[in-house]
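Only one protein chain is missing; all other protein chains are in place.
Chain lettering (A, B and C) follows the sequence in which the chains are written, and residue indices restart at 1 in each chain.
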Amino acid sequence: MVGYASSKDDQLKRLRRIEGQVRGLQRMVEEDTYCIDVLTQVSAATKALQSVALGLLEDHMAHCMVEAARVGGAEQEAKLREAADAIARLVRS
Amino acid sequence: MVGYASSKDDQLKRLRRIEGQVRGLQRMVEEDTYCIDVLTQVSAATKALQSVALGLLEDHMAHCMVEAARVGGAEQEAKLREAADAIARLVRS
Amino acid sequence: MVGYASSKDDQLKRLRRIEGQVRGLQRMVEEDTYCIDVLTQVSAATKALQSVALGLLEDHMAHCMVEAARVGGAEQEAKLREAADAIARLVRS
Partner (left out) sequence: MVGYASSKDDQLKRLRRIEGQVRGLQRMVEEDTYCIDVLTQVSAATKALQSVALGLLEDHMAHCMVEAARVGGAEQEAKLREAADAIARLVRS
């Protein structure tokens, strides 16, 4: 079972909404919408993607990392390394 | 004419690719892909959206803002305010 | 004259406050303050630095870029390139 099992439906709903936002962006560009208005929508889609990421991360910590912490040892080290790298990618993106 | 007229096709291509990435994310979640692998793809899609934003902003400055600077006065003030706000939203998203 | 001439005092005040925040962070770490409380202060200092950056950028656009736009040509191109690069560094940091 994945860490996000209990919020899977929510995450799928968010991702479908983001797909809609990205398609809306294509329409805006096709119809020559004013740059700043397109930018506002890009910021909204970016924020929505970040919410998905933060949700995934929270679920990951609450399940996969907690489990690894109970196992301890190399498994725990590997999960911590992996999570720290994912957070760094997120903070820097 | 919008500021991004000359890069419109490029931007549309990028946005279609991002739509594909977001659909790929839905598939990953549906198929219970490991959280960290989903997160990596979310970071990639976020970075791609930021590239669209930076491209739009650059075009906006090169056209709309340059034009407003030549007109001067209230038009220039309004464009500067608007651009500064868009950049702030981008930096904080 | 630099672009930020009229807000120089404000920016200096902000930077001195940020210096104080960073020194406060050192004290927190020295005194073994709880990680999450240190992190909250790091986020505050980061946001404060971003405000300095957004202010500098706004002033830069309002003065240096407007001037370059009136001159036009290579000068304008160079300033636009430079500003776009600075914004990209800011968005990605």
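Here is the rule we go by: contacts are C-beta pairs under 8 Å (C-beta built on N, C-alpha and C of every residue); 3 or more make two chains touch, one makes a residue touch a chain.
Being a predicted model, the structure only gives us computed values, none of them experimental.
**Q** Touching the absent chain: which residues on subunit A qualify?
**A** 50, 53-54, 57-58, 61-62, 65-66, 69-70, 76, 80, 83-84, 87-88, 90-92
**Q** For subunit C, enumerate the residues touching the unshown chain of the complex.
**A** Residues in contact with the chain left out: 1-5, 8, 11-12, 15-16, 18-19, 22-23, 25-26, 29-30, 32-36, 38-40, 42-43, 45-47, 49-50, 52-53, 56-57, 59-60, 64, 82-83, 86, 89-90, 93.
Operating definition for what follows: only the chains that are shown with their structure count from here on.
**Q** Taking the mean of the CA coordinates per chain, how far is subunit A from subunit C in Å?
**A** 27
**Q** Distance between subunit B and subunit C based on Cα centroids, please, to the nearest Å.
**A** So the centre of subunit B lies 21 Å away from the centre of subunit C.
**Q** If I count partner chains per residue in subunit B, which residues reach a count of at least 2?
**A** 50, 53, 57, 83, 90
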